[in-house]
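Here's a structure for you.
Heads up, one of the protein chains got dropped from this complex, but the rest are sitting where they should.
Here the chain labels run A, B and C in written order, and each chain numbers its own residues starting at 1.
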């Protein structure tokens, strides 16, 4: 069996998907064969050039052609968020499996529509919540499941970057809700939610607030200043279904933070802490052994933390961001081949994205929002 | 001029006050003379023994005697929180300056009564918010004032310890609101608020939630389990008067955290971050110079960060917790001698403590609370 | 032009080479086409299986066949060190470019023979000193070249792992000098030397000592204990040609260290420090600006640090160990295509390995050794 990949987009995430699907089979010995069948970008000569670089068999500048192509089994969607819905619905309609970048869509309604379509169709879907594929994250989950830190009772999370920290950056369509949807919550916050839910279970309700730090930005043509319509920062206080509580914050205007995506799980016997900027480390404290020897341990990921060993048999040698994407692609290929769940599928991802929209609603309406 | 110190209590904070007032004059060359005049504890022989150890001239087991003693100019109150109010009011009534540990009182009403009495009387007061006397904290304030990180727009804070993390710890009076007041907010959260307000200015309003992680605890006499009435953890999302926003969280049940009291100030040009468990370090990021050389700097406090140099002329040699208390005592002595503000006095401290009570109200009533 | 890769070995480094050459062309847009032509391992069915997994066109269990194959332009040698020499000489004799793992050979004499053969032949060569391909390392070099830390005057380095820390590990051929050559120096120390020389220039002379921590190890067949003949740990104090001095240490028996490969460059204006276990960070201190704001900066690598951007346009997203190998492969492909130096070629690598053998001589003979 050979699976044909059709990839739409060649930017940050497009390249990440291309590299991941190129690498996955060689890293893991158990995957079905993948063909890099068709690459779509515009203009056409760019699509051709990138297809050559990435090793795709063919190129197109018509995404609908890609979605309909008999050579394509998986449609990978890495275009701007506003385009996800239409592309995903077309791919699903054509019976293709869909690998779509997050967030699913600009609005919760659109995401729901996508989820319903996927559920009805029976195709396999996955949303690019790459950070939950980190062996360190999988280990955190395992530690919780095995009771190493006891019952998880409290969660803390932060996800910050600084790509909108500079007040002098020009206004772009990303500041417009109609074109970009949410701000920091859609770009960053949803990643943190994917981790929170993965560790603590589903969110029951929340109170929240959001902040537009830079209310206006200079228009690129020098004609004045444009209004920023979506949040630069947001915070929420969560209640989980299981009884735990927690807090999370995000900012896209946090100077010096490049990919700060940190969480803490407070358990009744210990604590787990993680920071994406040191993605090969997991912090673990367990109330065990002599008190005088207790402390947070810095666990360096290694072969003891699958699937790290598929990349490197030596511990502490470090995986990178691209490797997370390779794990994601591999897991999707396994799901398609039939022997594993595809996580997070549109249904799971919808549950993550419902949280960021609930944060937005809570902030705008000044009330607790139930999920 | 010689100032007589009367100290009530010889526990954690009592000893800290005794050591601080012993050291202050020798550390700083500009202070009025202090006499360790009178020490109060019960029973009397304990008071005598500790007076000998701490170097006090006399001892008593009657705090009212201390508050009234003509040998005493400052009354230092380090007793359980429920006793602060009565002692402070008596000391103020006797015309004594008052150095009281935090929080001021069990309820906001009591704290207000103390503040009003102090304001009317004209005595000098200070509440033991020791962490804001850290040279690293003073430096953070200075960096903000000098515009090094631009306009402060966002705040984050955490204060966690693990003294109530163990589910098997017995129930004590500390779990009872009538005897202990608030939980983590009163023990820990108010310290963080003192820093937040010191850096960002006053809080305008907030939404919050609190959590009792361990709902009951075993009674010491084996007769069953007692109910925990005050919060193990709390989170709040703040709006500051100046337009900034922020979030803070606290837990007394956070395994592995011993004195985690962390903050971040997000500015329009940079960021400042601090962690009390590494209290001699300040993290600073400034968007300045070549992008390829930007990064968070770990500034080790030294003589460039007053009053570090009064303790040690060599940078990086580390102050300790006790030194913060010495700085606090010195600042109060300077205030009494007339040439400096006494910060935080009861009025300032009341503004901190109003925030933790607002968090409690917001959580209980499920609404935004204005301050 | 298409370059055929012949890879010998499918273990740790064999897989690393396969993944690197698969990825290189897709990551970098400027490389010649690579064909994964021929894979060699034994037994034959393993070679076949791994060729399928890695995407090679053909497989063999005869390395001489691979070295002679007209389909092969590059011979990649990732077999045990004792085999490097014979394979490299055969490949060179066949006019193939050679990509060989480090160390070059068991003895300095063998390495010299390899270097001489390569020099005479005109083929391109590269030795797998992968850590010097880290963008963070390249940035360290650039900072020195640009004078940001002034004149480099002192070097410190450590490279430690714990794969031989357990006293109960069985004796293997790796403990035998005739089969394995040097111990920690050959496995680890030479990596550190590659960095030291890259940053500080060539070594002039040194004094050193070595240590066999576990003098014997249990024989696997239970028949007693075998003697460990090569060093578990070594230290050397270096004088560089440029006048700087420095020290380095290595251990393969350092519990908890997984890939600790740390260096410091002390300059007259600042310092650079690096730790491989946090390979996406570079520490920089510059004596510049207000003293009160000075501190070590943690620079997170990003697009400002080429060729990071070829992997990911967002800073702080982390490269991994495999990415270093991809950069190495890409640089070799560029060299073969004619427009770049191939570093480190056999000549440069020989200069690194001369240092570890000098350390061994200094320790055994108790004298300063000149290089």
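FYI, contacts are C-beta pairs under 8 Å (C-beta built on N, C-alpha and C of every residue); 3 or more make two chains touch, one makes a residue touch a chain.
What you are looking at is a predicted structure, and each value in this text was computed from that prediction instead of being measured.
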Subject >> Chains shown that the absent chain touches, full complex >> reply: A, B, C
Subject >> Contact with the hidden chain (one of B:59, B:319, B:333 or B:359) >> reply: B:319
Subject >> Hidden partner chain, touching residue among A:7, A:91, A:284 or A:350 >> reply: A:284
**OP:** Determine which one of C:107, C:216 or C:245 touches the chain that has been left out.
**Re:** C:245
Original post:
Which of B:225, B:258, B:291 or B:364 sits in contact with the chain that's absent?
Top reply: B:258
Subject >> Residues from chain A at the interface with the omitted partner, ascending >> reply: 139, 143, 148, 282, 284, 286, 290-300, 304-305
**OP:** Against the chain that's been left off, what residues of chain B make contact? List them.
**Re:** 11-12, 15-16, 18-19, 22-23, 25-27, 29, 49, 53-55, 161, 163, 257-260, 276-280, 300, 302, 311-323
Subject >> For chain C, the residues touching the chain missing from this view >> reply: 149-150, 153-154, 156, 158, 165-167, 207-209, 211, 213, 233, 235-237, 239, 245-247, 249, 251, 253-257, 264, 266-271, 285-287, 294-296, 366, 368
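The rule is short, and it goes like this: only the chains that are shown with their structure count from here on.
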Subject >> Cα-centroid distance, chain B relative to chain C, in whole angstrom >> reply: 53
**OP:** Report, in whole Å, the distance between the mean C-alpha point of chain A and the mean C-alpha point of chain B.
**Re:** 40
**OP:** Note the residues in chain A that touch 2 or more other chains, in rising order.
**Re:** 257
